[in-house]
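Everything on this sheet refers to the single structure shown next.
Note that this complex is displayed minus one protein chain, with the remaining chains in position.
Right, chain A next:
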Amino acid sequence: MANRINREQVQHVAGLAKLEFTDAELDAFTPQLDDIIGMFESLSEVDTDGVDVTSNVSDQLNVMREDVADNWGQSSALLHNAPDAARGFIKVPAIIDESEDND
């Protein structure tokens, strides 16, 4: 199969998408993505010179409204969905890698 996308590129795209794959997953994924991208390349057969892009098929024009704050009064229900919360805040790990601090 022609290399439209190689292992390093797959890893690069995974980084952009905030995903990681094991070596075994990369082995399976790389040729699969390569085949699908090969299928995408059939689009080059279509003459699109001077054709506009379609990004939206809604019949509505952009609608403007006042920017008004709305308190839905559901902070406790929202926090209930957070994986970790305390005293009305969502808890997250330190942004700086703590293991490096301890070296």
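The rule is short, and it goes like this: contacts are C-beta pairs under 8 Å (C-beta built on N, C-alpha and C of every residue); 3 or more make two chains touch, one makes a residue touch a chain; residues count from 1.
In the analysis below, contacts and distances are computed from a predicted model.
Here one chain is missing from view; checked against "Sulfate transport system permease protein CysT", "Amino acid/amide ABC transporter membrane protein 2 (HAAT family)", "Cytochrome c oxidase subunit 1" or "Glutamyl-tRNA(Gln) amidotransferase subunit A", UniProt names that protein "Glutamyl-tRNA(Gln) amidotransferase subunit A". The omitted chain makes contact with just one of the residues A:46, A:68 or A:86: A:46.
Of the residues in chain A, those that touch the hidden partner chain are 5, 9-10, 13-14, 16-21, 29, 32-33, 35-37, 39-46, 48, 51-60, 62-63, 65, 72, 74, 77-78, 80-84, 90, 92-99.
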